[in-house]
Each structure stands twice: as C-alpha cells, then as structure tokens.
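Removed: one protein chain of the complex. Kept in place: all other protein chains.
This part shows chain A:
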C-alpha cells in the first residue's frame, strides 16, 4: 500500500489568540511549496475565552494518476507530528488528550500563562502548578521548544501567532524553507511588518531555546544608619536563615511608620524566637519564628486610610502607572481613584476616644450616612486630589493615637498570645504555626476585611475549643482552607461542624 502519510499539526489556543490565522499561514506555506493542505476547527463558543484546537494536515501533491490523500478532520492520539500551543496549560491539555507522543510529536509552545477563571477567582492562591505541565511536556514530547512568546509578541507589537510561526519554522519539522514562511506572512497582508518581526523573534529564540529562569529571593544590605542598627540587631538575635525575611519585615515597618515601630516588631519577634527555642530545642529550623516574621509584618502594616493615601501619592507609583498604561513621554496621563470610605473608616482614623464614641453613636452614623452612600472619585494627578491624599498620608505621625491602631494592636497581641500559648502546650507547636498562618485570612478592605476577620475569629476560637487534640494542627489547616473556599462561608460552616461540632 501507499506509504506516504500526511503531516498532521494540532494547534491548541484560546479564543482570540489567533490560532485560526496560524492555521491559515501553515496552509499557505504548504500551498506556496506546491503541497496540498487542509485545515479545520470547532470554534463553537470557544471564541470567548474558551479553548479550541485547530487541525491542519498537509502532504505533497500526488503524482499524476495517483489518488489524493484523504485528510482527517481531527487529530488522533498517537498520530500528531506537531503540536503548537499558544499557552502553557493548553500545551498540557494536548498531552492529556494524548496528542503528544514521544515517538512522533514535536511541541512548540509558549510558556506564558493565561489564567483560567477558577485560578483568578480563588480567594487565595489558585494558580495551577506550571512545573507539573513542563515536566509532562518534557517527558512526552519528542522534542520541546518552549519559551515565553507573549512577551516577544508584545515587544514587536505583534501577536503570539507570529512568534509561534517563527518557532515552528526553526523547529524544522516541516520541509519548507524559512523564506516560504515569511512569504506566507507577507501574502496574508495584515500587519506584515510587525508579524515579520514577531516571526524573526520566534525563530531566533527557538534556535537558542533558553531555559525559563527561576525566581530568587532578593538579599538586601542596609543603606542607612537606622537600617544598619536594625540589621545588626537582627543578626545578633536571630538565626541566619531568618535574616532575609526579618529584613523584609523591618523594611516594611520603617516604610509604614518609623524606627520605633520596627523596634516593636523585633521585640515581638524576639518573644516568639525565645518561645520557639524553649519548645523546639532539638530542631533548629525555627519554623514558627519564620512564619510569624512574615505574618506579623503584614498584620502590623495593616491597610488603613493613611497607608492607602501614602501609597497612592508616591513618586514611584506615578512612574509605575505611566509604565503600566504604556504612556509615551509626550502623553499626558490622569488617574482617577475609586475610593469608597465608609463611616467606619473615618471613625477609625480619628483619635481613639473620639473615634470609638462616634462609631458607637447611632445618631452620628445616621447624620453622616448621606456622606458615605456613594463612592468617591479622587483625581490623584490633579492638585486637589493629590494634596488631599498627601495630607491624609501625613497623618502618619498621629497614627498611634487612632482608633484603628488601638484595635489592630490589641488583635495582634491576642494573636501572638494564642501562638505562644499553643506553642508552649505539649504537642502544640505545629498548631501554633497554623494559627500564625491564619493571618492570611485577614486582608482587603471594608466588607472583604470584615469577612476575613470574622473567618479568622471563627478559626481561632474553634482552635481554642479543640485545645489538646492531637490533630489540632490539621484541623486548623482544614478550617483555614475552608475559609478560603467561598465567600458565603458555606465550606467553613460545614468543615466546622465536622471537626469542631460543639461550635
């Protein structure tokens, strides 16, 4: 029987990534070369954020008198020569669908991520493990060409299809010359210059195939007198492997308030360290101190109105938003903040006595209600808005007298005490770390913050009730994860009734 088989190409893409254009270019390359080609797809509802696979087959024109090949309309597992993926997880999906086989399949994929809605809407970190996909690709592909193509496309103001197309040309799976590919882009006649630049970038980078660089935590050396003093104290009082995180913590305290606040932070950390030392005498990894260092810094730099105003008016922020919206040097950029201060936030910014009187006064609340009904638009790049926020940021010097400060410091003290008590109790060390991590539940602003705080309280109170149980640490972890599962608190309630039923 006839042995020449068509070359089969599956293109996995998300709606709007231009997978269709890539299929058209591939068909064009084949036809320019005198081959015959077929492409097809099932767009369906994939045109909006969904995924789709375009499928291309090509083969040389049959000799006169010979029959033409019968092209298939969909890829068959084990029978794909080239898989092209415009996103990392979609590359992973082709592996799961069996389209990537070690004997046959070259994979050309971009390593960038387009997050799925479930990853984006998670209440904490819902990002899927990219390394698992990368290692599966490495294990299953005959050859893998994988690098960050979105950035390259962006650099050349092109689309990812052109970079992929360049990488396909470099992969040399198809017996066509580079010029034919470029011809196909030119003939297509849309954004030719940008697409050729994207093609070139894809081609060059595929030839080099540089590995994806990992993230390394920055190490820092103090630059000021204050910094050096604090750094010395950290180095004197804490084990070496905690220096990095404590430096970050101290930095945050200085940035948030002043050196006295940084001292308070280190004081609290010293207490935790000695507690850690007395409990976990044998293991010297100070896991508890490590965890508290992170979460204490976050809690002590709680986001009050003063902090928000400070962050919003910084010069670095102005540079950042100009870069983020890609404003050219000759363009004017105005920003509008969407703020919705509530009665509660205003009370919290007042001196503690006054603030607590106000917040308990139904009359004051009713009287001022119209002021807080609507959100405010604040124009930070205009004088009125900027000066107002600057003045608010300047209230830092009176922060220690605000109601919010008093409330937060009491919460922090309570949290630290729970941690120390737990750690000191027999078998409570791991549970103490879990309680430390519960700070993660308290974040955001207004309703979000209130919800997080409520969940936090539910978890720590349940932990209190469960004191002495051998599975306490696991129970706390379960509760914490449940609190992050949904906004309505359904999962938390059900886990709660399971692990701590007397609540």
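Simple rule for what comes next: contacts are C-beta pairs under 8 Å (C-beta built on N, C-alpha and C of every residue); 3 or more make two chains touch, one makes a residue touch a chain; residues count from 1.
FYI, contacts and distances are computed from a predicted model.
Here one chain is missing from view; checked against "Sugar ABC transporter ATP-binding protein", "Phenylalanine--tRNA ligase alpha subunit", "Indolepyruvate ferredoxin oxidoreductase" or "ABC-2 type transport system permease protein", UniProt names that protein "Indolepyruvate ferredoxin oxidoreductase".
One of A:77, A:179, A:353 or A:427 touches the chain omitted from the figure, and that residue is A:77. If you put the hidden chain back, the residue from A:381, A:395, A:425 or A:453 that touches it is A:381. Only one of A:156, A:233, A:252 or A:404 touches the absent chain when the whole complex is considered: A:252. Touch with the chain that is not drawn comes from one residue among A:32, A:128 or A:151, which is A:128.
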